[in-house]
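Quick one: the structure is below, and I'll ask about it shortly.
Every protein chain but one is kept in place in this view of the complex.
Chain nomenclature is as follows: A, B and C, assigned in order of appearance, with residue numbering initiated at 1 for each chain independently.
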Amino acid sequence: MAKGKYIFWRLVALLLPYVLIQGLLGAGLISDFQQITLMMMGINIILAVSLNLIVGFTGQLALGHAGFMAVGAYTAAVLTLKIHQPFLLSLILGGLAASLAGLLVGLPTLRLKGDYLAIATLGFGEIIRGILNNVEYVGGAAGLLGIPRLTTWTWLYGFLVLTLLGVMNFVNSTHGRACLAIREDEIAAETVGINTTYYKVVAFSLGDFFAGLAGGLYAHYFYLIQPSSFSFFRSFDVLVMVVLGGLGSITGSVLAAMGITLLNALLQDLAEFRMIIYSLLLILVMIFRPQGLMGRREWSLARWLEKRGEARGPAGS
Amino acid sequence: MALLEVENLSMAFGGLMALLNINMQVEEGDLIGIIGPNGAGKTTLFNLLTGMYRPLRGSIRFRGQDIVGLPPHKITRLGIARTFQNIRLFGDLTVWDNIRIAQHWHRNYGLGVALLRLPPFHRVEEEIARETQLLLEMFGLEPYKHEKARNLPYGEQRRLEIARALAARPRLLLLDEPAAGMNPQETRELMAFLKWLKEEFALTLLLIEHDMSLVMGLCQRIYVLDYGRLIAVGTPEEVQNDPQVIEAYLGQEVNDFAP
Amino acid sequence: MGANGAGKSTTLLTIAGLLKPQKGAIYYQGRDITGLPAPFLVKEGIALVPEGRRVFSRLTVRENLELGAYLVKDKGEISARMEEVFERFPRLKERQRQLAGTLSGGEQQMLAIGRALMARPRLLLLDEPSMGLAPMLVREIFRIIQEINRQGTTILLVEQNAHMALQVAQRAYVLVTGRIVLEGSARELLKSEEIRRAYLGGQ
Partner (left out) sequence: MAGFLQQLVNGLSLGSIYALVALGYTMVYGIIQLINFAHGDVLMVGAYVGFAAVVFLKLSIWWAFLLAMGCTALLGILIERVAYRPLRHRGAPRLAALITAIGVSLFLENSGLLLFRPEIRSYPPGLILNRPLSISLGGIDFTVTTFQVTILAVTGILLLFLQYIVYWTKTGKAMRAVADDADAARLMGIDVDKTISFTFALGSAFAAVAGVLLGLYYNAIDPLMGIMPGLKAFIAAVLGGIGLIPGAVLGGFSLGFLEALVSGYWSSRMRDPIVFLLLILILLFKPSGLLGKNQVEKV
């Protein structure tokens, strides 16, 4: 009984934003500019949540997220543009390509600690960009032009939900807890039987899979991708969202990604000014509230319902 | 066959011998103490047994299998768990999660099951929850269930660390100074607790300890290390009266200092 | 004195200003110095030779000694003190250009004591000077400690090697798990059976 009600509310929470915005879009009440902001929000949420999996939940500072986004974007774009494959397949393959890249990067580098890992992943991001810059097949520095605009609100929302569910399910499983253990104390994690290398690689390739998806969605919304759109500034951008939202809070990443995208849109004529605000926020948060906005807390539908005395969710969700 | 056999185990740090030719035999069901002055190499021995370091030479056999060179998590899976001198809990996670995590290697489901929440997920998670609950009740940690591990009182943190080690289902448990920082009353309680623990979980225990009342009152056999060498093995009485041990602890009696 | 983990080092570190006590006060020459920072206490004449020696391994022996007199401005004074230290530890003079990290354990202990003496302390705190040293060397170190004391420096010595410590000390405190359980003149304690019990436990 109670469980049925819980599922009902869950479906409502899931579908409401989609239906609402789809309705507004259909009625033509959303301007082009607002639509771009909306799509960027979705893409940034996917990026932030997936990076949080690596940095916040597993405790591995990775600074090459934009590079993996680029792998996904270029793979998907080449598949649709040059090989004429269906969109869905291209997106998934883009994600898998990014994931594979993450695996290749992760296997050797993950035994590096802290700051060395950070600089190595930054290096990999730049190498990916360097390669793209030099491959004429994908347009070199000029980039790929004329990618079909296939990313719609429906596609984006679908993948957004997929990402959130995937990451949440992962985090609330034995596998996700193994990652948390690594973040807390790698040595202790090993001594309770956790293969720490394996889980770091899992977190990396899973996070990079979603980054690749976000890349594919991005490429098929903006027609054009260039190596310069995936520089480490882009990685830093995502990192800011993760840190502000809270290292280890999915809800935090979602909120921060939305907030920052909105701020980006509002202050779009004042790009430097905006970045000064972010950088100051980054410093101030680290000094005064290192846990970020949400800390490690999550907003949970089950708990919310519980508080209202209406339903009881299963433990741990 | 002995549960644990250590032969000629040696370890060096930057040219300095930390352990030299250590030999040990531990039988199933033993309760063994390891003592020795600061810097004698006791924790280094634990780090070698659990795969944290790779020995310079020598062999370690656990249940007949050579475990030298295995990564720590594999050694844990074979049945050796440990605690640390400076308590290493998953500090920002709850007591509940600390115990759940330690069951990782023997109660699990595939990655796909986790991502898609397939039926085995709920079944295994329920098993994990049951065992966690049981362990917390046994260790009197139930009231702290939802506390972050780092916020627990010191004594409870020590207990949680032992509970976590047990959740990994060891046959051999290594305890590194379990009584450190406890007062005599707490130490007496710990002693009773360790006895109970050993029976309840059919464990073999190896413990490093400085509190002599605990070691002498609890252990059947004691290994004494000094400067990385094994200087004595025996029952508490034997060890207490061994001149070499007395010298290691109290120093030589010399009379060339005029008062 | 006391077994491992009894709180000896903690006591010294707190006196030297590297740790802050939760409660209680420390008086030095009649003044409350609780919680004052280490550099200030060095100036006031308290020097600590830390456990494990902690010499600056990538600096030369000579540089280590110079840093011991970091707060002294007068160069002549520094070299005078260094000569004194070299007189006490001729071995250090031979090795003054060597990196401290390449010294043997005993030499490092001498350097650590010499470095502390460069500050001309009134109160010298020594944390386990015998740790990890061969018995011969331990005796040499203790002879030097006794000599320093006889020349007028007050010494607070933390030591596991009880017999040795009680032979050079005038008075001693025995700590067990953070509490003082015994105190008295060294000569009395040397004879007492309780010392052995505090270290080795027993019946």
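One rule holds in what follows: contacts are C-beta pairs under 8 Å (C-beta built on N, C-alpha and C of every residue); 3 or more make two chains touch, one makes a residue touch a chain.
Treat the numbers as computed from the prediction; the structure is a model and nothing was measured.
Residue in contact with the omitted chain (choice from C:L48, C:L126 or C:V176): C:L48.
Summary of contacts with the chain left out: across C:K23, C:R58 or C:R97, the touching residue is C:R58. Checked against the full complex, the candidates A:L112, A:V161 or A:L224 give a single residue touching the omitted chain, namely A:L112.
Mapped onto chain A, the footprint of the missing chain covers residues 55, 59, 61, 63, 108-109, 112, 114-116, 118-120, 122-124, 126-127, 130-131, 133-134, 187, 236, 239, 243, 247, 271-273, 275-276, 278-283, 286-287, 290.
For chain C, the residues touching the chain absent from view are 16, 18, 37-39, 42-43, 47-48, 50, 54-59, 63, 66-68, 70-71, 115, 119.
Methods note: only the chains that are shown with their structure count from here on.
Mean C-alpha position of chain A lies 41 Å from that of chain B. For chain A, no residue reaches two or more other chains under the stated contact definition. Chain B makes touch with chain C in their complex at residues 37-39, 177, 180-184, 187, 210-217, 227, 240, 245-246, 249-257, 259.
Across the complex, chain C meets chain B through its residues 3-5, 128, 130-132, 135, 138-139, 142-143, 146, 160-165, 167-168, 177-178, 186-187, 195-196, 199-202. Across the complex, chain B is touched by residues 166, 169-170, 173-178, 180-181, 184-185, 187-196, 202, 296, 314-316 of chain A.
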